[in-house]
Every structure is written in structure tokens, then in C-alpha cells.
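Pasting a structure below so you can have a look.
All protein chains but one are shown at their positions in the complex.
Right after this comes chain A.
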């Protein structure tokens, strides 16, 4: 997407003092926004005594990260989060693709009603129904498993909606051509629809990964052991204020648990922003 700057009527005439004030205001707002994060980075990379003493000559250290890493099983938490988002993402791609294809290219009785029933999930997120969903997981014997954390999110209404919109734009002629060549419904889906919708898959994937990397409430309810807890729940257990952990170590742990998303964002900034845009424009 080319960033076409909004034209600014009579800009040149108002140059000078007020223009400068305005520009400084913009930078101040930006600085204000990034400051909390920069401060966290400062705390994480300096010894505890510099927490509130801003000193440019303060020695840099990685000790906070080492201490945080050793104080809680973060390696395990990373693995759990990685497994969780992989399971959710793969399931969402498969389940939402199939459903979106049915909605985009088939006529069947009750289509409108079923579509409405899908869209309901946009408003009622699984965490709102945590009491009943917890009960269901108890009945299924799945409490404290990856499946319990993932299952309520797999049939994502958002994913179905997004992919349906993408599939609707695929020219019907391509579909017909594949059919003439003898491809079945699944063949057409895999050879025509999925490849043509790749940008939407990337967008949806980024939104989904960041959502589930950050999700706390439902995993907090449904997990109770180190071997299943994702990073967010692990961080919550680790950094409770009553644990007496130092702030510099808490900052290090907080940055550590967000690091993959942060690095991902810095590397793919454009795609990230665009994917959120695409996800928003329905």
C-alpha cells in the first residue's frame, strides 16, 4: 500500500512558529507513548540500583534476564506457548478455510441462519463463557491441556468471515476451469482458492498469533501446572507483587516474554500494520 499523505491545504503560508510548535507536539506525543517501554528496557538492562536513578554511565548487564530465566521455568513456558499457538493456528486455518469455502461458493438450506450463528462468536468471545466452557473441559477430561486452551478458539468467526470475503473475490471462471479438469471440491479449494488468498492468510495468521501469544484469562482459568502454562500465565505467577521479585527482574521477564512478538514486529512492521488494517476493514 502506498502511503499517500493527506494533502495539507495551505501549509506553506503557515510556516514558522506555529508549525514548529505543532511538529514538536507530534514528537512529544510519540515520545510520551514510547517512554514506558524505553524505561522498561532501561530497567531490564541495568543493575537494580539504577531502577530509579537515571545515569547514562550505568553499567549494562544481562544479569536480570539470567536471573528471571532461572527463577521460573521460562523455557518450558516458551515451549508451551509455541505449541499452543501452532495448534491453534493450524486448526484455525483448516477449519475456517473449509467453512469459509462453504459460505462463499455453496448454496444450501439454512445458509443465512448458520452464518448468523457463526457471527455471534464475534461478540461472545470464549472467555466470556468461561464458567460453562470450564465445565465442558472438566467433562471432556481436558482441564490443564493444550486442547482445553485451544479448542474454544479454533472455529474462529473472525477467520471464517475474513476468508469468506477473500474467497468471494476469486473469479468463478478459475473455479469452473479447475472443475472441467476434474478437480473435486477439496482440490479446487487447495489449488485455486487458498493460493489466491495468501495475503489474507498472512494477515489472519499475524492477528491470531499476537492474540494468542498475549491471551491470559482463559489459559489462567484452565491451566494449573508448569507443563501446560503459556508464557502469559507463567509471567503472572512469577511476577505477583507479593513474591518480592525485583522490578528490574520483572521488567526483564516482561520483555523476554514479549521479545518474539517485538522482534517479529520490528522485522515485519509493514506487514503487521497492514494485517491489522486488513483485519479491520471488513
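Please note the rule applied: contacts are C-beta pairs under 8 Å (C-beta built on N, C-alpha and C of every residue); 3 or more make two chains touch, one makes a residue touch a chain; residues count from 1.
We take it that contacts and distances are computed from a predicted model.
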Item checked: Chain excluded from display, named as in UniProt, from "Sugar ABC transporter permease", "Indolepyruvate oxidoreductase subunit IorA", "4Fe-4S ferredoxin-type domain-containing protein" or "HprK-related kinase A" -> "Sugar ABC transporter permease"
Note to self: List every residue of chain A that touches the chain not included in the displayed model.
What the structure shows: 1, 3-11, 14, 23, 26-27, 29-31, 33-34, 36-37, 39-40, 43, 51-52, 94-96, 98-99, 101-103, 106-109, 111, 114, 117-136, 151-152, 154-155, 157, 160, 185, 210, 213-214, 216-217, 220-221, 231-232, 235-236, 239, 241, 247, 250-251, 253-255, 257-258, 261-262, 265, 269, 272-273, 276-277, 280-282
